[in-house]
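What follows is a set of notes on a single structure, which appears directly below.
Missing here is one protein chain; the remaining ones are kept as they sit in the complex.
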Amino acid sequence: AGGTLYFGLSAEPSTLDTIIQPGTAGRTVKLAMHRGLVNYGIDGKISPELAESYEISPDAKEYTFHLRDAKFHDGSPVTAADVKASLERILDPKGKGAFRNELSIISGIDTPDVKTVTLKLSQPSVSLMGYLALPESVIVPAAWLAKNADNATASPIGAGPFQFVNWTRGREIVVKKFPGYYKQGKPDLDEVHYVFYGDENTRVNALKSGDVDIIEYVPAKDATALEKGPDTKLLTMNGPFMGLQFNTKFEPFSKPEVRQAIAYAVDRSVIINTAFNGLGTPIYGIAIPEGYMGYSAEKANYFSHDIDKAKELLKKAGYPNGFEARLLASSQYSFHQNTAIAIQSELAKIGIKLTLDLPDWASRMAKANAGDYDFAVLGSLGEITDADWLSNYYYGGDKLVRTNNSPYFDDPQINEILDKGRATVDSAEREKIYGAFVDRALELSPLVFFMWRHQDYAVRTGVTGFTNMPGFLTFQSGFSIENTKIE
Amino acid sequence: MQTLSTFVIVVGARLATALVQLWVIATLVFSIMYIMPGDPVLLLLGPESHPSPEAVAAMRQQLGLDQPVLSQYLKWLGNAAVGDLGKSLDGYPVIEYVTASLPKTMELASAAILVAAIMGVPVGIAAALWRGRFLDGLLTSLSTLGISVPVYILGSLLILLVSLKLGWLPSSGYTDISRNAFLHFQKLTLPAVTLGLGLAASIARMTRSSMLEILSRDFVRSLRARGMRERRVIWLHVLRNAAIPIVTIVGLQLGNLMGGTVLVEALFNWPGLSTLLVTAVSNRNYPLVQGSIVTIAALFILINLCVDILYSLLDPRIRRKRA
Amino acid sequence: MKTFLPFRHPLVLVSLLVVTTVLGIALVGPVIAPHDPLAINQNAVNQASSTQYLLGTDEFGRDILSRLLVGIRPTIMVAVISTLIAAVGGTAFGIIGAYSRPVMAFFVMRAVDIMLSFPAILLALLAVGFWRSGIASLSVVIGIIFIPQFARVAQSATLQVIRQEFVEAEHAMGARYLRVVFKAILPNILSPLVVQGTLTIAAAILLESGLSFLGLGIVPPEPSWGQMIGTARGYLNQNPMYVVWPSVCLAFTVLAINILGDALRDHLDPRLREN
Partner (left out) sequence: MPGREILKIDNLSVAFRTEAGLRPAVNGVSLSLVSGEILGLVGESGSGKTILSLAAMGLLPQNAVVTSGRVEFAGADLLTARPDVLRKLRGKRISMIFQDPMASLDPVFRCGDQIVEAILLHERMTRRQARERALELLQKVGIADPARCLRSYPHELSGGQCQRVMIAMAVACKPDVIIADEPTTALDVTVQKQVLNLLRGLNREIGAAILLITHDLGVIYEVADRVAVIYHGDLMEEAATADLFAAPCSDYTKALIASMPSASAPQSRLPVITRDGSGMISSAAEDRPAAKPKPAINGASEPLLHIRDLTKSYWVRENALATPRAFRAVDNVSLAIPPRSTLGLVGESGCGKSTLSRLVMRLIEPDDGAIEFDGRNLISLGREEMRAARRDMALVFQNPYGSLNPRQTVTDLVAAPIDIHQGGRDREAAVAKLMDAVGLPRNAMKRYPHEFSGGQRQRIVIARALALKPRLLICDEAVSALDVSVQAQVLNLLQDLQDEFDLTYLFISHDMSVVRHVSDMIAVMQKGRIVEAGPAGEVFDNPKAEYTRTLLSAVPKIGNADPIALEAH
């Protein structure tokens, strides 16, 4: 038992500030050092962490958490005050909390005693639990915050299984076992080195040659080889989806028929076989994973690959001969670029001529945020497992251009359904509501989905206990480092 | 005394120009970064987050990005003038990043240049001496391979062979020399050889050409007439006369190695300046881009200065009398 | 009548053949390509050579041979145009930097230093900001990137040449600046320039793939050699021939150019010319 584990990250985290969503690499490191009141556990369910237990009021407007006897890395106990301070920091309207918007329904935080925290909500929400379970909602000491909230260079302190040792810029972050972790016998490892491997081929080679023990973001083209071993094992999971977001401000993509036509026209298997080396699962409906609320087997095949139908829809929309458009993707990630190329060739078959716009990722993000595109390749997932993740993609409201939505898409009916779904506690009732959502969403198809892509980790044989968490949670798999053992 | 002071004046003048050059570069970079599409705040706040306008504004303010460009520029310049390269957008001082990656880059660059020169010069000489013969053809072909096979592929092949198949050397990474010197040099070997092989080819080409130029001079004949060993004729006299183009290309390469080795650094996960620069650019981390480019430029200018000095050491005729 | 090249050497003849073939294909490539270079075949991804696909297929199941043939044109255009830009611009800067009034020379060379230390990636990003991606912008950017290197090579060689007596003799005859440059300096610095030129051609082709990463380059899915090599490197394990074919084509072209360059270089040196 014990030992040092080398973890090949896909990038250097831009920050370790807990309330920022820094991407997978940053989350992985965060989850080694920090715990929230609750977190998503390896089974994909909400797992009580710093909160031993919690209750939700029947109207879903009051959440009460009972803290356990946990300690921070500096030895101080985890108290209600720390929780309050941590959450308040997220809620700061001028703060940079990534999920401030989602959590802003918290209208009050009460701390009746040191071990109890009560959250009051301005409106009922059942999705709150999911957001509290995110790595961005972890608890850090109030005293540390008071001193270091604005000091990005301070050594982080949390209540997680590992404590921060150092961060060698450009190279690695090292954490070591926190002996005072509240779970008995965990973690097993003495030390974890999170080494940054920006290049995917290098990362794979590092695993193969034994330089590292675990890597994230296994490129599709190497998955089979790593799966075969002999020294390596693949932890595979369907995680994110690939699709298209449309700028609905102007024609042709303001017309639902055009969007549907595209959904019919694209042969999913072309994308999977070319851009993803055959690994992936087609989506012919909405990207709701099986088992998640809103999933319906019958709607899962709403679209099919049907060129004639696509042409017909185009004709109906007034484009019998197709049209020209620009598709935004990014050359920085080959799967984005390749998806775009595959789509380009598929759409050519119904007369849609595409020019590809393939800038680097930063420019792509800037364009996405400005809504400066005709339509764009979307590769993403839901942050939480609760059905409310859909809001981020479909909700209209006051901010019509976001990273992940279809710009200027604002359907009152969908907005209403999403609001209702969030506030409904009864799950049978919710099931119905989201059923209605799916119908409407397919009808309007502001987003078109093509496939689930694999999100894989690979480990060297001898590494056990690391779990690629299911569905949307794959990006939070870093949580399982507390269970990880190395021979 | 007088020489010393002229020397001081000459070098001083060149250093002063260097500062001006750095200023020009910094200014250019500054302008480019603002023209370039992309917003650092969006990237900083996380790719998947959907920051509220307030949060974005707050962040901008915190980073000073809300100020007019001119005042940001002047502020940066003011700090840079006193040696403060400012803070990276993630809060760490830029200088910390730079000092972390600079020695690694310099180490890799020197090792690569060493490999390149040790291989390139003899190959070039051999090709020149056997001009038009089989060996020349062979060496020309080999060095052409070196030029036309991208380093990245060369490196991948080396890793495949040396590291994955044979298991002789680690495939990637960096170990501090203080922690494990052996491992340190093991990890240096492959990237240095990869870079070196590519560069060796160009050095060989230039050496061949330059040697041929000198070999046909009359003085070579008189050296031989004195009974000098061919080795000495070639390696001392001809090479020294042929050195200037070779030194030029080595200097150019050394400069390029300061900021142009992204692919090799990525392939071997070598945490050098190029990687720093590219990451900084792709994150639109303005201060870091500024800092790394200014550092790279300073190195470049220094190298060029050395090369210029070397010219006059190598060829007395280039020495200029300055009034 | 001067004979232009020492054509007689078999190696030179072969190289000439290779280069003319490449140029020829650049003209007629799309016509002789057996397949549509853009046609995706999802059932034939990353295949080895077969009768249908002579050189196998790429990650989209596209015919590598067709892509190679069609990709020559942009590749060669970018390589040649950018090398020309770099050679003309760089040589001019270099000669001015060595053979002009000291103040002028000093400033030119310091400007070259600045260009030299200015990272390619920024220049490329700037270009992306201003221009549409394409052969023209790409060639200009790559040309500019290589200008300072040429300039240093030209400058160092010029420094050596202008100290020689025959340059003094030109002055003594009252030669104008341009005559000295074209008659005395250029012919005598040509050999390092020819070498630098052949190096630049190869480097330009490879850089093109590097820049496509920034969205500046031949826009995919249009093929070019540089881009093929750049993409293929990711498939080294799976489809090793994918990287081999474009690399081999590039290597042979560059080899031929190098041999022609050597021949030209040796030919221009009357002391080496085969009699």
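Letters are used for the chains, namely A, B and C, taken in the order the chains are written, and counting of residues starts over at 1 for each.
By definition in this document, contacts are C-beta pairs under 8 Å (C-beta built on N, C-alpha and C of every residue); 3 or more make two chains touch, one makes a residue touch a chain.
These numbers were taken from a predicted model, which means no experiment stands behind them.
Student: List the displayed chains that the omitted chain touches in the full complex.
Tutor: B, C
Student: With the missing chain put back, which residues of subunit C would touch it? List them for me.
Tutor: Interface residues of subunit C facing the absent chain: 163-166, 168-176, 179, 183-184, 187-188, 268-271, 275.
Student: Under the stated touch rule, tell me which residues of subunit B contact the chain that is not displayed.
Tutor: These residues of subunit B touch the chain that is not shown: 1-3, 216-219, 221-230, 237, 240-241, 314-317, 321.
Throughout what follows, only the chains that are shown with their structure count from here on.
Student: Return the chain label for which the distance between chain Cα mean and whole-protein Cα mean is smallest.
Tutor: The most central chain here turns out to be B.
Student: Report which interface contains more C-beta contacts, comparing A-C against B-C.
Tutor: Most C-beta pairs in contact, of the two: B-C.
Student: Determine, using the mean of C-alpha atoms as each chain's centre, which chain is farthest from subunit B.
Tutor: A
Student: Indicate the whole-number Å distance between the mean C-alpha point of subunit A and the mean C-alpha point of subunit C.
Tutor: Measuring from centre to centre gives 45 Å for this pair.
Student: Let me have the rounded angstrom distance from the C-alpha centre of subunit B over to the C-alpha centre of subunit C, please.
Tutor: Using C-alpha averages as centres, the distance is 21 Å.
Student: Two or more other chains in contact with one residue: find those residues in subunit B.
Tutor: Those would be 36-37, 156.
Student: Which residue numbers or ranges of subunit C touch two or more of the other chains?
Tutor: Those would be 125, 128, 233, 236-237.
Student: For the complex, give me every residue of subunit B touching subunit A.
Tutor: The touching residues are 36-40, 42-55, 57-59, 62, 90-92, 96-97, 100-101, 156, 159, 163-164, 167, 170-174, 266-269, 271, 275-276, 279, 282-284.
Student: Of all residues in subunit C, which touch subunit A in the complex?
Tutor: 38-40, 42-43, 45-46, 59-61, 125, 128, 212-215, 219-221, 231, 233-238
Student: Any idea which subunit B residues touch subunit C in the complex?
Tutor: Going by the criterion above, the answer is residues 17, 20-21, 24-25, 28-29, 32, 35-37, 131-132, 137, 140-141, 144-145, 147-150, 152-153, 156-157, 160, 202, 205-206, 208-210, 212-213, 216, 244-245, 247-249, 251-252, 255, 259-260, 262-263, 277-278, 281, 289, 293, 296-297, 299-301, 304, 307, 311, 315, 317-318.
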